[in-house]
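One chain of protein is taken out of this complex; the other chains stay put.
Every chain is named by a letter (A and B) in the order it is written, and numbering of its residues begins at 1.
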Amino acid sequence: MTEPLAHRALLYLDDVRVSFDGFKALKGLSLTIEPGEMRAIIGPNGAGKTTMMDVVTGKTRPDSGEVLFDGGGVDLTRLDEAAIAGLGIGRKFQKPTVFESHTVEDNLYLALKADRGPFASLFHRLGADEAARIDEILATVKLADRRDDLAANLSHGQKQWLEIGMLLAQEPKLLLVDEPVAGMTDAETMETAALLRRIHDSGKSVVVVEHDMAFVRELGVKVTVLHEGGVLSEGSIDHVASDPRVIEVYLGR
Amino acid sequence: MIGHFLFRGLDRGVVVALTVILAIGVLVPAANLLLPPGHPLHVPTYLVTLFGKYATYATLALALDLVWGYCGILSLGHGAFFALGGYAMGMYLMRQIGSRGVYGNPLLPDFMVFLNWKELPWYWLGFDRFGFAALMVVLVPGLLAFVFGWFAFRSRVTGVYLSIITQALTYALLLAFFRNDMGFGGNNGLTDFKDIVGFPVQAAGTRAALFFLSCLLVAASLLLAAGIVKSKFGKVLIAIRDAESRTRFIGYRVATYKTVVFTVSGVLAGLAGALYVPQVGIINPSEFAPANSIEAVIWVAVGGRGTLTGAIVGAVAVNWGKTWFTGALPEFWLFALGGLFVVVTLFLPKGIVGTIAEIRAKRTAAAAAAPKPAPAE
Partner (left out) sequence: MPIIRRLARALGLILVLFYALPAAAQDISGALAKLAADSYADTAAAVVDLAGSGHPRAAVIVAALQDGRLEFDRASKAVVLRTASGVVDAATGAAIAPVPGSLSPVRVNNRVRTALAAAMGALTLMSPDPAKRREAADAVFKSRDQAALPTLEAAIAKEADGRIRAALQAARAAVILTRPDASDDARVDAAGSIRERGDQDAVALLRSLPSDTPKRVRDAAETAAKAVETDLALWSSAQNALYGVSLGSVLLLAAIGLAITFGVMGIINMAHGEMVMLGAYTTFVVQELIRTRMPGLFDWSLAIALPLAFLVSGGVGVLIERTIIRFLYGRPLETLLATWGLSLILQQAVRTVFGANNREVGAPSFMSGSIEFGPLAITWGRLWIVVFALAVFLGLILVLKKTPAGLQMRAVTQNRAMASAMGIRTPFVDALTFGLGCGIAGIAGVALSQIDNVSPNLGQSYIIDSFMVVVFGGVGNLWGTLVGALTLGVVNKFLEPFAGAVLGKILVLVFIILFIQKRPRGLFALKGRAVDA
């Protein structure tokens, strides 16, 4: 029954369980992301959103359950973070983390899809195609005029965008974006939503974890509500928003 | 490819530093050998040896800066690699003594005869040949750094935990080398060297050559380190220092990078130790003392971590101070050194070179900002 689903899906989680010293962070989470899909994931604190991302990106090993990528061909639970990133899963953290002592350009340069081996990077030379790609991304995330500034000197919102730019530079198949608009102004939030939609339109799958309901509505995609380590409800934003269980645990407080 | 790699490291500061180091490496021996002792510019042999010692310390500081300043790995055990390189060289020098030792045993070093050993332990074999010894100078510290790094970094031991276990590593080696039955001369270590590749170690000419080689090693290490730092590899190191897990999530194997740079650093430290030993004429277990390794850290901190020339400046400056203090005010040296640790961490976190660079950067930024309004876009 599940087999065809796994084959069709880009990301396939089935009955994933994780516990930390007795605290059950994920209790049998199952989730499927189709190729080219954009999905919003919401849920109250402690629902397991970040743990889910940790599991997918290899930071946390699940106690049990299946985590498959790319039509079921790859078992993500056997790989480390670097290998998973190499497969084409990019992750943006909740708190913007960029390389503060590097320039904006170098941040993107490091993220560009290339051989990640130590010896390759020892003798690597920045090629013309790479420079062009960096220009392109700088334009996309509107940081072209900050190119030579240290990332440390960017504003909070600019760091968030730089991080999204770094995700793009990786050319991933799947982007996991954790609270991209936290701490942004309304205008920045709307721009970010537009940016993510554009990324989605270019054929990438995107999973957005967010608290901001206005932002999720703006995205206008299928929504999954997590609660206590499992899926509570799934569907369009209107469907989810009218689900009495969701209202009880999350919205209706 | 290699040429490009090394060439890329040559920014203005590095070129200046290389020139100065090589000039000193040539001029000091020349002033020692060519000028007569009465001449005002004559450099006495003991100073040549002292400066040679500083040069090896500068290389050790560079090695440490590469891992600490650029990759955030604060090793409190780099003295171990330095000492291991030194022991490998010391073993060669011991074997060169031959039958000229006190006991006149052609094969066994004096301390083994004294301990009633009948034959040379297997790990002393081959050290009578310089080539083999030179290989071991690189291999032993390099291998230890590689194995230790491999285990520690793969298990993601970071920050102070890593510092503490590197300290434990050198402490364990200190205890081990104190043991007579380890076969490295125990407490007394290896000393009474006679000659090196056929030249007497005490001779002024040999001293001058060793000094030149030490300067050459500093220069080569600087060139290598600059090449590494300027490469994409170096940028990854800084990325690891600033945001380790971010680096991991964009696909770099952090443990591999750390292991590689730690191994390179261990080898550089070992080479420095190998040149240190023939110049000071002794290697004993106290070189493994954790205090020595931490002292090397303060050289880097004083000069400016994350600046390669800073490491060299710091090593020379602090050791020059040490020489001066232990001669003039021996009781106050530890106060001065201790004070240096406190003052630098509190008030000068970027060190001498780092602070100068910062001031200069601010000045150019101010200069660039001033005329900006005139030619608008």
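What we mean here is this: a contact is a pair of C-beta atoms (placed from the backbone, for glycine too) under 8 Å apart; a residue touches a chain by one contact, two chains touch by 3 or more.
Here the structure is a predicted model, which means the values were calculated and not measured.
Remark: the omitted chain is touched by one listed residue; of A:Glu37, A:Asp54, A:Glu81 or A:Glu210 this is A:Asp54.
Check B:Met136, B:Ile228 or B:Leu340 against the missing chain and you find that the one touching it is B:Leu340. Of the candidate positions B:His39, B:Arg129, B:Arg179 or B:Arg360, contact with the hidden chain is made by B:Arg179. Contact with the chain that does not appear here is found for just one residue of B:Ala55, B:Leu74 or B:Val260, B:Leu74.
Of the candidate positions B:Leu27, B:Leu125 or B:Ala168, contact with the unshown chain belongs to B:Ala168. Against the chain not displayed here, subunit B makes contact via residues 74, 151-152, 154-157, 159-161, 163-165, 167-169, 171-172, 175-176, 178-179, 245, 290-291, 294, 297-298, 301, 331-332, 334-335, 337-342, 344-346, 349.
Following the convention adopted for this analysis, only the chains that are shown with their structure count from here on.
Inter-chain spacing, taken between the CA centroids of subunit A and subunit B, is 44 Å. Interface residues of subunit B facing subunit A in the complex, by the touch rule stated above, are 1-2, 4-5, 228, 231-233, 235-236, 238-239, 241-243, 245-254, 256-257, 260.
Subunit A meets subunit B in the complex at residues 57, 59, 80-82, 85-86, 90-91, 93, 97-102, 106, 109-111, 116-118, 121-125, 166, 170.
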